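Sharing a structure with you now.
And then subunit A:
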Amino acid sequence: MLDNSTTEIDTVSIQHILNKNKTKMKLSLKVCAHCTMCAESCFLYMIHRKPEYMPSYKFINTIGKIYQKKGNVSREFLEKARDLVWENCVLCTRCYCPIGIDIPSMIAVGRSICRSQGIEQRHDK
Partner candidate 1 sequence: MKSGSNLEKVLEAGHFAFTGEVGPPRGSNVEAVKKKARYLKGMVDMVNITDNQTAMVRMSSWAASLFVMQEDLEPNFQMVCRDRNRLAMQADILGAYAHGIRNILCLSGDHQKFGDHPYAKGVFDIDSIQLVALIKKMRDEGKFLGGADIDTPPKLFIGAAANPFGDPFEWRVHRLAKKVEAGADFIQTQCIYNMKKMREWIHQANDMGLTEKTYILAGVTPMKSLGMARYMKSSVPGMDVPDEIINRLKGAEKKKQAAEGIKMACEQIEEFKEMKGVAGVHLMAIEWEHKVPEIAEQAKVLPRPVMN
Partner candidate 2 sequence: MEISNIFSSALLYNLARGPLVWISFLVFFAGSIFQILRILSLTKNDERIGIQAKDSKNKKKPAKEKKKEAILSWFQQLKLTIVGVSPIMIIVTTVFHICLFVVPVFLLAHNIMLDDAWGLSIITFSEKTADILTIIFLATALFFLLRRLFVGRVRSITSLYDCFIWIIATAPFLTGFLAYHQMFDYRTVIVLHMLFGELMLIAIPFTKFTHMFFFFIFRFFVKSEYSLGKGNRSWY
């Protein structure tokens, strides 16, 4: 079922990026216990104290959802994802995960998917 707003999104190139990182990403998404123990390791979470700054929240709601929808996401979705992977994350690569998930690389894939659709970091904010 295709959403109308996905028409301007190049799903094929998103899927290409998804496939390139498939095994690692899917496995990481699968094993995440949703325990939220990563929260305090993010200094942005410590400043804002909002779930949207939790490392797990950031990857589950970007790359996680994109995998779930197999790349069929709307521009609005990616614009929201942009804020999660750029505004809410500086990719300082210091997130703690009790299970050992490589969160920064997931955020990085989220960024490259956004970029592939011309959705880039906002500098005017």
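One rule holds for everything that comes next: contacts are C-beta pairs under 8 Å (C-beta built on N, C-alpha and C of every residue); 3 or more make two chains touch, one makes a residue touch a chain; residues count from 1.
For anyone wondering why these and not others, all candidates are chains of the complex that A comes from, given by their letters.
The structure presented is a predicted model; accordingly, all values stated were derived computationally and were not measured.
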item	value
Options 1 or 2: the chain contacting subunit A in this complex	2
Touching residues (chain side subunit A, partner candidate 2) in the complex	23-24, 27, 30-37, 39-41, 51-52, 54, 56-57, 60-61, 94, 96-102, 105
